[in-house]
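My structure is below; once you've seen it, I'll send some questions.
All protein chains but one are shown in place.
Moving on, here comes chain A:
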Amino acid sequence: MAALYEGYSLCGLVQAQNLSNSGIWGIEEERDSDHVVVTDSARSVTLYKVTDQKPLGSWTLKQGQTLTCPAVFNSQTKEYVAVSDNKVIRIWKEENVFLDKAFKSTVSSDVWGIHCAREGQPVVLFQCGAVRVLDSLLSAPQQPIEEVLVQEEAIRWSTNITAETQQFVVFTTEQKGDYFLYLQRLNPKTLQKYRLEREEPGLSPLSFSASYRDKHIHLLYIYPNGHIYQSVVPVRGRGADEGSQALPLPRSQVLRLPVGEGLLEAASALVLDEAHVAVVGVPHPSAGASKDFLCIWNTNFQTLQAGKEMAGKIYGQLWHISNKLFIPHGKTLSVIPYECPKSSLASALGKLRQAKSEEAKAPASVPSWNNILHGEKAQQSRTVETRKTRTNRKTQSTPTLTIDQVLELIKTAPVEEVQKEVEGLLSRVDTQGLQSSVGQLALALVSRSLGDPAFYTPITLSQLVHTQCLCHSLCPDLVLLALERKDYFLCQLCLQFFPDVPEAVTCACLKAFISMSDNDAEKANLDPDSISFMETFISRKRDPAVSQNGFSPTSLEVDLPQALGGSNVKTREEKEKTPAPTEQMCPVGLHKAVLLNEVLQTAYSDTFLLPHLKDLSSQHVVLFLQYLQFLYQKYSQEASPQIDGLRSPSLTQIMDWVCLVLDAHFTVLVMTPEARGLLLNLHSFVKSQVRLVSELGKIEGSLQELNKMKMKMKDFGQYSIELNCL
């Protein structure tokens, strides 16, 4: 989940007369992401160190002059560039104290703004739409500037984008309610023009934001009705046929935000990454009509990820530099750090934690007072212990590493060190911040393991899975890696804790489990709970007195062959020969059974699972079916096969898998001679289930009748005379 952290204020706002304006022209990154240059409309440019919340330097124009565009920092020459009174370009260095004494040069046309990419040349965008590189412009300041825009067309917004080696100036213009996007490439200079689709008449975009990824420029804009659109422009478009002809720009709706009553007045949307958008000035969906909110939305899942109420008026301005958002509100400019970890559906919906396993752990019995006392004591001592270890850890001389350092470490360090550091990190980070870091750690570990056959950290990985903050979509290669390294314990954990294992992977696990030798399986070190379940399950003797729902396997066998005709006499004989105990034998080893159980309990959708199931060989299918049959028989013989608190497949899960496997391999099974007895058996299961259901249907009728009678009994009113036989 994306998160907005506690913000802090960077500086106060110089209030202009009209309150609709925050008074800030722009915020630009200086030498690094911690230094910013803030230009305000009242003649001054200030350099701030963000984390220290303090200004390092400030430059002010003389009275009567005004700054007309945000100052930028040219990182190559360490100079600041700004424009005053539209035509005067000023360039100065940090050590220049007085702006008036700095370099200035007057150009022939009005300047809209200056953009400077990191490690790039400053570029000047004129109000007429022309673009010049600053150096070339300064070599001949009075050079003529061509008109790119037509009459009554004016620039509304501009930015610069660096795409690989290319530098672009992107700007949007308005002409009588129509909006256009210009893509000005520098070196070689080409210009592309697009026409934005019109929203409802009268509505014009409130803000634009552009970003570059995957060889495309993504333009994001928000309308007063809360609709946010995205348009994608290929960088390598039609380089040749440039011209004034505007191509229609297709758009797709990214979000439709609830705006409450009325339209938005000052709002801004900013692309944070491919899936997240920061929006300011739009009401929080669960906090009424107030629009003073900063929210992060996930565009993939259309979910609100984080929200923060901003005190005071919102001006609809928002900047972001590295992982901080800058937002002027009320009388201050605030800095709000944020985080947008890679999101999966599971984490977006907040369903990473498995509800079922937690439920199962809830104590079923009412604890006595003594128990509570002892429990408390035990808990106390445990907390004390952890506190102690924690302090120990703190006092250790080795410095504690941050997540980024650990991630770096994972790329190179030996197994033991990685294990130690990750463990340390996990114990330090509180559960709140765990989710994002766990995903990053797992990804790093898996990619190292995939690349380096000698590197594998089973303990660390299982610890990460145990946090229950991980899911398959966060770290898609983990299960397959575990299979490859024959780490069956990890496989089991993943199947247990991941809510979103894809069917293909489930099937791969199934295939691996069913085909491995029992020797291999016994070596695996599995979850003791599931083993103990299986042990008791296998060893439990059949209780002849108990039969569930009237089902008894003997009666089943008797009426089994009748429907199948004489040709099956042989199987019948075989059946009679085989004594009951062998029937109870588990066809697979204990550990293998435990692993198969885990597969049975994963969530799946049968349409997706079926094609993958077909990959199983007929031999394996028969073995698997035999195991399922064994489970089914055990279940139907015992009144309560499930042991409290232990994970175990349910009868319906078993039946579903039987049906699935049969569906996937029906023709093969029919042709396989050794599968015959098995199929006949399964047929009888189905028959018994059908019979059970029909009996239940009958019971339902009578129960309803009973219920009706009871209903009738209840309504007597104030007075009634009845005839009762006592």
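Things to note:
Following the convention adopted for this analysis, a residue touches a chain if its C-beta (ideal position, glycine included) is under 8 Å from a C-beta of that chain, and two chains touch if they have at least 3 such contacts; residues count from 1.
One rule holds for everything that comes next: contacts and distances are computed from a predicted model.
Going by its UniProt record, the hidden chain of the complex is named "U3 small nucleolar RNA-associated protein 4-like protein" among "Ras and Rab interactor 2", "LANO_0F05754g1_1", "Ras-related protein Rab" or "U3 small nucleolar RNA-associated protein 4-like protein". Residue-wise, the contact with the chain that is not shown comes from A:Ile721, picked out of A:Ala454, A:Met585, A:Val693 or A:Ile721. Mapped onto chain A, the footprint of the missing chain covers residues 369, 373-374, 376-377, 716-726.
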